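Heads up, one of the protein chains got dropped from this complex, but the rest are sitting where they should.
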Amino acid sequence: MRVGILTGGGDCPGLNAVIHAVVKKGIQHYGDEFVGFVEGWRGVLDNNTVALTLEKVDGILDQGGTILRTSRTNVRKIEGGIEKCVETLKANKLDALIAIGGDDTQSVTNALIQAGVPGVGVPKTIDNDLNGTDACFGFDTAVSIATEAIDRLHTTAEAHNRVIVCEVMGRDAGWIALTAGVAGGAHAVLVPEKQIDLDHVCKLLKYNHDHGKKYGIVVVAEGAKLPDSGAQATHGTKVDSFGHARLSGIGSILADEIEKRTGYETRSVNLGHTQRGGTPTAYDRMLSTRYGLAAIDLVHQGKFGRLVVLRGTKIEDIPLADAIAKNRTLDESFLSILDGLEPKV
Amino acid sequence: MRVGILTGGGDCPGLNAVIHAVVKKGIQHYGDEFVGFVEGWRGVLDNNTVALTLEKVDGILDQGGTILRTSRTNVRKIEGGIEKCVETLKANKLDALIAIGGDDTQSVTNALIQAGVPGVGVPKTIDNDLNGTDACFGFDTAVSIATEAIDRLHTTAEAHNRVIVCEVMGRDAGWIALTAGVAGGAHAVLVPEKQIDLDHVCKLLKYNHDHGKKYGIVVVAEGAKLPDSGAQATHGTKVDSFGHARLSGIGSILADEIEKRTGYETRSVNLGHTQRGGTPTAYDRMLSTRYGLAAIDLVHQGKFGRLVVLRGTKIEDIPLADAIAKNRTLDESFLSILDGLEPKV
Amino acid sequence: MRVGILTGGGDCPGLNAVIHAVVKKGIQHYGDEFVGFVEGWRGVLDNNTVALTLEKVDGILDQGGTILRTSRTNVRKIEGGIEKCVETLKANKLDALIAIGGDDTQSVTNALIQAGVPGVGVPKTIDNDLNGTDACFGFDTAVSIATEAIDRLHTTAEAHNRVIVCEVMGRDAGWIALTAGVAGGAHAVLVPEKQIDLDHVCKLLKYNHDHGKKYGIVVVAEGAKLPDSGAQATHGTKVDSFGHARLSGIGSILADEIEKRTGYETRSVNLGHTQRGGTPTAYDRMLSTRYGLAAIDLVHQGKFGRLVVLRGTKIEDIPLADAIAKNRTLDESFLSILDGLEPKV
Partner (left out) sequence: MRVGILTGGGDCPGLNAVIHAVVKKGIQHYGDEFVGFVEGWRGVLDNNTVALTLEKVDGILDQGGTILRTSRTNVRKIEGGIEKCVETLKANKLDALIAIGGDDTQSVTNALIQAGVPGVGVPKTIDNDLNGTDACFGFDTAVSIATEAIDRLHTTAEAHNRVIVCEVMGRDAGWIALTAGVAGGAHAVLVPEKQIDLDHVCKLLKYNHDHGKKYGIVVVAEGAKLPDSGAQATHGTKVDSFGHARLSGIGSILADEIEKRTGYETRSVNLGHTQRGGTPTAYDRMLSTRYGLAAIDLVHQGKFGRLVVLRGTKIEDIPLADAIAKNRTLDESFLSILDGLEPKV
C-alpha cells in the first residue's frame, strides 16, 4: 500500500518514534511505501512531500521534534481547504493517510474521512488532555523535565528562604502541573480546573514557615486563573519595550501577589519551551512505538476513521470523532491527591 | 489510629515516596500515629521499630532506597514466625499494618491476615510482574536507567563496529528488557518468556551488517534462557578465584557465542545494581504517592486484606491473595512489538 | 582549633561539598570544632550559629544549596558592622574563620582580616568571573543545565521553523553563555563583553535559513547589552500588573526585535533559577572538595588572608585582596571561539 503520513500542531517528544514504528513495520512487514507531508496540513495543501524510507527513519526513534516538521495550519479555516487536501492525496495515489496530532489536526482528519479519505489518527497532546486515551506521548517527557527543574528549585529556594513560583504548560488541563508538582514535592499546585485560591496558598506557605520550612515551591499551570479572571487579563497586559501588548504569565503575577501578601521574598520561573524539546523518556518512546505499530496495522485491517488509544496496558482503537469531542481534565480523584498531601490550614 | 508500616524484599525506587504519602495523609488528615518496622519482617520478628513522624518523612519523596531499610527475611520459613509477628503487632497496640513489598512479603501479609491481623498491601516489584496491577513503581525508573545506558552503548558499539550485549534485570518476566530494548532501539531483545533463538539473533545481526549497520545492540533479561538450559547452568558455572562456584551471567555467555558464530567483535555489560538505586522518575514518584494515599484510606475504611493497584488511570484495590497467585509475564501483544520492528531474515 | 564557617551571597551548587570537606578533614585529621554561622554575614551579626558535626555533614556532598543557608547582607554597608562581627567571632572563641563567597562576601572577609581576624576565603561565583582562579565551582553545573536546555530547544525550534532566544545567567561576564552556547551548538552567542550587533545576528540567522537550516538558537547572557543601552533600560521597563516597574529580560527584548527584523517566528525562554539549584556535577563536587580541604589546611598552616584557587590542575592560594580587585571577563582567546565556528556573512 501507499501510505501518507503527517505530524500537525505543536511538537511533542515521541513524534519521531511514531513515524519510526509506522515506517519500519510498514516497509518490512507489509511492503508499504510512505509519503511524508512536510509541516502538517500545510504540506498537504502545498503538496510538499518527502519519501520516507528505512534509511530516513533509521536512528530517529530517540530524537525530539519531528523529521516531517509541523505547523498549526488549520485546513478547516481555509476556503476549499478540505477539497484541496483530497485532491493532493489523490494525486499522490495514496491508499491511506496516518495523521499524528491533537484536537485541531484530528478535526481535519475527521473532515477528510467524511469526504471519503481512508484515514487513521494517532493522538498527540503534550498536555495529556485528549479524551478517550489513558495517556498521550510527550506528556511523560514534559513532566520529567518539569520535575527535574522543580527538584533543582528546592535547593536554591531553601538556601535563600525564598518562595519560587514555577509555571509549567497546561492551558485547559492541569496534568503536567499536578504530576510534576506532586512528584517534585511542591507546597502548592495550581491548575486550570480549579480557580486559584490565593488566600489558601498564602496560608499554606505561612503554615510551613511557622513550622520550620522557611521556603516554598508553588507550581502553576499556565492556564490556571485568579478569581477575577477579567482582572487578570487586564492586569496581565503589559505594553512591552516595542509597543506590543503582552499578557504576562500567571507565574510572574502570582509571585508578585504572594510576596505582597506574605512578605516572603518570591521569584518566578517559566519553564516554557524547554518542556517540549529533546529526547523522549523511555515511557514515551515505548508508547509512541506502540501507537505507530497499531496505526499501520489499522490501515492494513481497513479500519479507517479510528484513533489508536491506550487503555490500561493495551493499545485499542476508538472512533476518531469521539476523541475530539471534549477535553479530558483532572477529575476529583486526581485533585484529591493534592488535599491528601497538604496540611490542614 | 496506630498504624505499622514496613518495606520488604529487594529495594526499589519509590519505597520512600509510599512511606511519605502514607505518613503525611495519616498524620495530617486522620491524626494517625505510625510505627515503622526496620528491615522488613526482620524488624517485626525482633520488634525493632522507629516512630515515623512528619519530620522523619520530610524530603524523602525523591530519595531512592527506603528509610526503613529492607531484608529478604521470610517469616513463613521460620518456625513460629507468624505467631511471633502477631505478638509484636499486638505489643505495639497497632490498629493496622501496611506492608509494602512483592510476592514474598505479601504472602506473609496474607498469612497474618488469616491470623486476624488487619493488614493492607502495597505492591512492589521492580520487574513489574505482579499480577492484578497495570504497573509497579520502580519499574519505570529501572527502564529509564537501562534505556539511557543502551543509548550510550549505541555510539561506542558503532564507533568500533562491535556487537554489545546488555544484560538487564528480569528473572521470570521480560518487562524491563522489552521496554528498554524497544525504547533504546536494540537490534534484538531476549526475554524469559521465549527461549533464546541464537540462530535468529545472529541472522538479525548479519542482516544489519549486510545492510550497512556494522554494529549491534542485544538486550537480554537475566532470566532469558538458551535452548539447553541444563547446559547453560553447567557451562555457566565458573569456579572463581576464591573457589566459589558462580553462575556467569547470560549476557557474558551470549557475547561469547555471538562472537564465535558471527565473527563480529562482541562485548557484554551487566547493568546490575545501578538499575535499582537512586531517585525515582516522576512517573514512579506519582504512582508511589497514589499507592500510599490509597493504602491509608483503605485502613480508615476498614478494608483489610486488600492490595492497592493501578487499573488504567485509577487506583483501585483487589484481594491481596489474588496478586500473589501468579506472575504477570509478557503476553503475545507485547512480544509482537519486537516482531513488528524487526526485518524479516 | 575552633573554626567558624559561613556561606554568603547567591547560592551555588558545591557550597555543601566545601562545607563537607572542611568539616570532615578538620574533625577527623586535626581534631577541630566547627561553628556554622546561619545565612552568611547576617548570622555573624546576629550570632546565629549551629554546631557542625560529622553527622551534620554526612551525605551533604551531593546536595545543592547550603545547609548554612545564605543571604546578601553586606556588613560593610551597616554602621558598626565590622566591629559587631569581630565581637561575635571573639564571643565564639574562634581561632579562625572560613568564608565561602564571592566579591561581596570576600570584601567583608578582607575588612575583618584588616581588623585582625584570622580569615581564609573560598571563592564562589556561579558566573565564573572571580579573578585569580581558573575555575569557580557551580559554574560547570550551571553550564550543564543550560546546555541540556539548549539541546532540547533545538528540536522544538527545528520542528516549527522557529528562532528561540535562550537567556542565561551572567551579569558582567559571558562565561555561561559562551560555554553553554558553544556546547549547545547555538547559532549566535551574545555576551556582556561585546555590545550586541543585532544586524550581525539577523544576518547569521538569514544565512542559515538560506542554506537550509530554517531555525535558529540564540543564547544571550542576562548582562548583554544592545547598542543604545540607555534605550534598553527605558524600553525594558514594563509596569506590571501590580504597578511594579520591572526591567524585562534581554532575551524577551531580543526575540521581539529578531522577529520584527527577520520575519521569522521567534520565542524566548529564560532559564532563571533552574541554573543554580540541584546537585552539582562531578566536576564541581571535586573542585569544591579540593577547595574545602585546602582551606582547612591553610588554617592549620596559619596562612591567613589567603584565598584558595585553582591554577591548572593544582590548588594554590593567593592574597584574598587580589581576587576581589577586578572581574575576570572573556578575553579575545575565548571570544574568537565564536568567530571560529560562524559562517562568514
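A, B and C label the chains in the order they appear, each numbered from 1.
Heads up, the rule we're going with is that a residue touches a chain if its C-beta (ideal position, glycine included) is under 8 Å from a C-beta of that chain, and two chains touch if they have at least 3 such contacts.
As the structure is a computational prediction, the values presented were derived from the model and not from experiment.
Peer 1: Could you run through the displayed chains and say which ones the absent chain touches?
Peer 2: Touched by the chain not displayed, across the whole complex: B, C.
Peer 1: Which of these, C:Thr70, C:Thr105, C:Thr125 or C:Thr147, touches the one chain of the complex that we don't see?
Peer 2: C:Thr147
Peer 1: Using the touch definition up top, pick the residue from C:Ala91, C:Ala282 or C:Ala325 that touches the left-out chain.
Peer 2: Residue touching the absent chain, from the options given: C:Ala282.
Peer 1: Determine which one of B:Asn74, B:Ser252 or B:Thr313 touches the chain that has been left out.
Peer 2: Looking across B:Asn74, B:Ser252 or B:Thr313, the contact with the absent chain belongs to B:Ser252.
Peer 1: Even though one chain is hidden, which residues of chain B still touch it in the full complex?
Peer 2: 10-11, 13, 15, 39, 63-66, 69-71, 145, 148-149, 151-161, 164, 232, 235-242, 244, 248, 252-253, 256-257, 260, 267-274, 276-278
Peer 1: Where does chain C touch the missing chain, residue by residue?
Peer 2: 21, 24-25, 28-29, 58-59, 61-62, 134-135, 140, 143-144, 146-147, 151, 179-180, 182-185, 213, 279, 281-283, 285-286, 289-290, 293, 311-315, 333, 337, 339-344
Following the convention adopted for this analysis, only the chains that are shown with their structure count from here on.
Peer 1: Just to be sure I understand the contacts, which chains border both chain B and chain A?
Peer 2: Expected: no chain.
Peer 1: So, comparing each chain's Cα centre against the centre of all protein Cα atoms, which one is closest?
Peer 2: When every chain is reduced to its C-alpha mean, the one closest to the whole-protein mean is A.
Peer 1: If you average the Cα atoms of chain A and of chain B to get two centres, how far apart are those centres in Å?
Peer 2: 30
Peer 1: So how far apart, in whole Å, are chain A and chain C when each is placed at the average of its C-alpha atoms?
Peer 2: 34
Peer 1: I'd like to verify one number: the distance from the centre of chain B to the centre of chain C, where each centre is the average of its C-alpha atoms, in whole angstrom.
Peer 2: 41
Peer 1: Two or more other chains touching the same residue: where does that happen in chain B?
Peer 2: Answer for chain B, listing residues that touch two or more other chains: there are none.
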